[in-house]
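What follows is a structure written as C-alpha cells; I'll ask about it next.
Omission of a single protein chain aside, the complex is shown with its protein chains in their original locations.
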C-alpha cells in the first residue's frame, strides 16, 4: 500500500526504461519479422511496398518445410507423452517417497536444466555416434526428452506438493485401495499440472534448436533447424513466414497454459 | 506417510527405469567427455590408453580459447550486474505497484522465456544488422540480457513477495524515510534472492550458444561458440577440455546457489 | 479529560466500499483506548490512517489540536506493533531495537543505554545478540514492543499484536502490556476483535461495527448499558428473546411474547417509530433457573433441552414456550445443579432492571 503508481517516483522511470529496452530489443524485431513475412519484397525491404501471402504459399508448397514441420510436431508429441508419463512417476517418487537420497535424486533429475545445452548436445552426439542413433527419430526424442523432463518433473511435483495427501488418505479410508485412490482422486486433482507439463514439454521440443542441429540429418530435421540452415544460406521471406508460424504456435500454447493455470486458481 | 520406499512397488521400477535412462543418456556421455579430456588419445579412443593434462595445456596455450573464455566471462559479468539492477527495479514495480496493467507488464517481461530462441536470435540479428551492433560487446550483452532478465525478475519477485511489506512499514514508522527503509531493511532481507538472480543471470549468459552464434564475429566469440565452431571443424580432445571447464563452472555456481537457498530457509 | 488525540469525522472509501465512516473519537493523554469490533468493521483502517499508511477520504486527525495528516509516516513519531511479526530478519534483537535511534542519528553510548532499558522494560534483558528467527512468537512481539517504545513516542498503536499467540501466552503478555502502559504512561490505541482482551486491557473501548463507532465507554459501562443490539451481543454473553412492543412509557417498554406472556418495565433502546418488534436482552449470569416463577422481578416458563457439564458450571439449554432458545449457566452449588433433566418444565427469573430491549431493525 506504500507504492501506488502515482508514488512510484524513480521506479516509474526505471520501469519505463526497462519496458522501452525490452520493446526495442525484443518485441519490435519480432513484430518486424512477422511484418516482413507478409511483405511483398523478396529483399526484405521495410516497410514493405505491399502485402502478400506469397511466402506462406511458397512455404506450404515446399515439401521440405512441410516435412520439417511434421517432424517437429511428431517429435514434440512423442516427447510430450513420454515426458508427462515419466515425469509423473518420478514426481510421485520424489514428492511422496520417504527413502534416503531423495534430495540427491531430485538434484540429479534437474541437472539437464543447468548444464550448458551445447555440452549436452556434444555429449549426446558422441553417444549416439556409437549407437548409430544420430539422424533417427528415436535420437531426437531422447535428446528432447532429456531437456523436457526436468520441466515436467518441476511442474508435476509442484501440483503434487500442493495436493494434500490427507485427501488421498480420506479416499483410502472410504474403502478405495491405494491404487484406486491415486487414479480416482489424486490424478484428477492434479490434472492441471499434468496439462501444463504436457504443454511445456511439447513447446521445449518444438522450439529447441541446439540439440536438434546435432541430431539432424539431411533427411530428418525439425522446423527450427530448417529455419537455421535456410538462414545460413539465404535470407528469404519464407524464413520469416516459417518463424511467424513457430512464434504463433508457441504463443497460442502459452496462452492455453496460462488460462489453465487461471482456471485452476478459481 | 503412505509411500515409503519399501512400499513403492511399481513406482520403484519406474523410478529405476527413469534413473537408468537419464544416467545413460545424460550423465554418462558427459562423464565420458570429461574422461576424454584427460585421456591421452588424440583420436578420442575410449577407454583412453593413459591419462594426461596435455589438452588443458594446449587449451590454455591457445590464445583464441583464452580470449573466448575471457569474452564469455566479461559478457557474463556485465549481464549479471545489469540483469540484477534492472530486475530489482522491475520486480519492485511489479510486486509493489498497484497500477493497472501490472499483469500485462509481467507477462511482457516474461515473453523472452517462451519465444523460440532461434526466432529471438533471428530478430535481434536483423535489428543489430541495421544498428551495426553485430559482433560488438554491446550486442552480446543486450542479447543475453534479454534472455537473462526474465529469470532475474522471477527470482527477485519471488524474494520480494515472500518479504512481508509490514516489515518495511514498521521501519518507516520507526522513523526511516521510505528510501532509507528500502535500503536498510528490504534490500538486506532479499539479498539471497539478489544473489540467486546474479548467479542465474551469469550462468545463462555463460552457457548460451544460439544467440551468441548469431552475434559472434571472428574476433569476438564466447566459449560455447568456440566449442561449437571447433567441433564443426575437428573433433579434438581440446574441445572436451573446454567443455569440462564450462560444465565445472556451471556446476560450482549452481551448488553455490543451492547452498544460498538452503542458508535462507534456515 | 483533556482531548489529547482527536479523530475528527474520518471517512475512508476504497472504490465502492466504505471502510469507515463518521469515525469521531477523542483520547486523553496516557489513556489506553481499544478499538473493538469484528474483522472488516473499520477498526484497522482507522489505525492505518493514524499511522499514515493511508489517507482518509474525509476528516482529520489532530494531536494536541494540530492536524497530523500532512506529516509523512516516518515523521509522525508514533510507535506501532503489528499483527504479523515485523522484526528485521537480518538484524539482531539489539540492532532491531536500536534501529529507530540509528535513523535518528543518536550517539552509540546513548543507543546502547536506551536499548538496554527498552529490553528490560519488556523483560528480555541481555538478549541483544539473539537473532529474531531464533525466538518464539511471544518473544518477537516483545522485541517489537521494545522497538516501538525505545524512542519514547507519545502514541503507541497496536494492531492485534497477540492474535498469532496461543491463549496462555496471550494472557501473559496482556499483563505485561498493562504493566508497561502504567510504567511509561504512553497513550495506547489498541485494535482487537477479542472482547475479553479489550476488557482486560483498556481504560475505554470504542466498539466498531460496519465502519462506524457504535458506542464508546469503559468495559463495565458497555456491559451494563449497551446502547445497541450489536454492542449487547458483542460484549459478554447474552440471550435475545423476540417479542412485540405493547406500550412505551418514559423509555420503558412492555413486551408481549409469543405465548402471551407480558414483561413490563424494560429499558428500551432504538427508534420506536421503526417498528413494533423488539428483542429482550438477558445476561445468562443474571438469569436464575428455578422450579417456580420468581415472586419479584420478571419470569418466563421454559423447557429444558440439553445440559452440558463445562467444569466450573453446567450449561443448560432451554426453550421458551414460543420456541426461542437460550442458555442458562448453573454454577457450582446452585440448588438445581445436577438435578435437571431433559424435558423438565422450569422458570427463568430475573430482576427487571437487569434486562434491556432493542427495537428490531
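Lettered A, B and C in written order, each chain numbered from 1.
As a working rule, a contact is a pair of C-beta atoms (placed from the backbone, for glycine too) under 8 Å apart; a residue touches a chain by one contact, two chains touch by 3 or more.
Just so it is clear, the model here is predicted, and its values are computed rather than measured.
Trainee: Looking at the whole complex, which of A:63, A:132 or A:175 touches the chain that is not displayed?
Mentor: Touching the chain that is not displayed is residue A:175.
Trainee: Pick from C:116, C:130, C:212 or C:283: which residue touches the chain that isn't shown?
Mentor: If we include the chain that is not displayed, C:283 is the one touching it.
Trainee: Among the options C:110, C:125, C:152 or C:237, which residue touches the chain absent from this view?
Mentor: C:237
Trainee: I need the residue numbers on chain A that touch the omitted chain, in ascending order.
Mentor: 164, 166-167, 169-178, 180-181, 184-185, 188-189, 191, 266
Trainee: Which chain C residues touch the hidden chain?
Mentor: Residues of chain C in contact with the hidden chain: 178, 195-196, 199-200, 219-220, 223, 235-237, 283-286, 308-313, 331-332.
Just so we're on the same page, only the chains that are shown with their structure count from here on.
Trainee: Looking at every pair of chains, which has the largest contact count?
Mentor: So the chains sharing the most C-beta contacts are A-B.
Trainee: Using mean CA coordinates as chain centres, what's the chain A-chain C distance in Å?
Mentor: 56
Trainee: Find the geometric centre of each of chain A and chain B from their Cα atoms only, then give the gap between the two centres in Å, rounded to an integer.
Mentor: 18
Trainee: For chain A, give me the residues that contact two or more of the other chains.
Mentor: 1-2
Trainee: What parts of chain C, by residue number, touch at least two of the other chains?
Mentor: Residues 53 of chain C each touch two or more of the other chains.
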